[in-house]
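Missing here: one protein chain of the complex. Every other protein chain is in place.
Up next is chain A:
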Amino acid sequence: MRPFVYERPTSVSAAIAMASRVDAVRVPPTGADTQFIAGGTNLADYMKLGVAQPDRLLDLNTLAEPALRQIRINDDTIRFGALVRMGEAADNVDVRRRCPALADSLKFAASGQLRNMASLGGNVLQRTRCEYFREISWPCNKREPGSGCAAMEGSNRQHAVLGTSDACIATYHGDFAQALVALDATVEIEGPRGRRTLAFAKLHKRPGDTPDIETDLAADELITAIEVRLERWSSRSRYLKIRDRESYAFALASAAVALDMDGETVRSARIALGGVATVPWRAREAEDALQGKVLDEAAAQEAAEAAFADARPREHNAFKIPLGKRTLVRALLETRDMKG
């Protein structure tokens, strides 16, 4: 591991001032000399592997602002401070009651120990576990732009079928983010150029020609909160995760679903897919296919076909297309059968 300077800022403004740099907007946070650390479950691992090589770490756990550690729930919003730990949010009874998809996406992620460590802000920014990204002897356009992609013709069973490019097919492995993108969450971001609110759907960037640029964040910006509006569909929401083993594994396919129903008929549906895409994946085509329909198995199947219409498999991951469709069909029918 590369040696690094370790510092403990005591406020958000101090942290972003310490990370501030003139070229920050052109430098992805993952490539910056100075990086933030909270739970460290992703960053420490990637520093050990030489994938991440910061010269300086700013420890966010010493920030004083209480709101960073609070979950605030009122009649129409759930607001998570960015330093709330995954386990705390997963166990919050009001989060579960008001929006089950959020609670389940956290409960079925990682392990008890990791959930106690990992912050929500860090969780949504976790980097792919593509085997060729993790092992620095392989070419990887995400880790080393322009070096090529070893996964294309390599062992690509874990890789994405949606949102891929000729440069990168790495899967976004998070779970919480699928629920957030389905539920139209927003993120609050602070930086030296001010505070901004961003639709969660705009936080992650598809790989395109620049897979090294993973998010909309500048190197000196910090997520301070994640907010989800509570709507008619929030309580009728679900997160279904299908894995190689029943627990403690990344999704092969997952679906976050929230339904606004008028009797048997779908007033509107919100759908996101995980394990199959390069970014938290909102399946708008599937949502449109369901609108105004009676939600039976045939309608769910039609929506699933629409969700994967543009899927592009590689040699070992074609199974994710039928698996992803079945996962979505089951998630839709189970969500339909929940009490609204």
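The rule we apply is simple: a residue touches a chain if its C-beta (ideal position, glycine included) is under 8 Å from a C-beta of that chain, and two chains touch if they have at least 3 such contacts; residues count from 1.
Convention: contacts and distances are computed from a predicted model.
**Q** Can you pick, from "Glutamyl-tRNA(Gln) amidotransferase subunit A", "Carbohydrate ABC transporter membrane protein 2, CUT1 family", "(2Fe-2S)-binding domain-containing protein" or "Alpha-E domain-containing protein", the UniProt protein name of the chain not displayed?
**A** Its UniProt record gives the name "(2Fe-2S)-binding domain-containing protein".
**Q** Would you mind spotting which of A:A19, A:L63, A:V84 or A:A110 touches the chain that isn't drawn?
**A** The missing chain is touched by A:A110.
**Q** Out of A:T41, A:N92, A:N141 or A:S254, which residue would touch the omitted chain in the full complex?
**A** Among A:T41, A:N92, A:N141 or A:S254, only A:T41 touches the chain that is not shown.
**Q** Per the definition of touch given earlier, which of A:D91, A:E135, A:D184 or A:E231 contacts the omitted chain?
**A** Of all options in A:D91, A:E135, A:D184 or A:E231, contact with the hidden chain holds for A:D91.
**Q** Footprint of the hidden chain on chain A, which residues?
**A** 1-8, 37, 40-41, 44-45, 47-49, 55-57, 59, 61, 87, 91, 110-114, 116-117, 246-248
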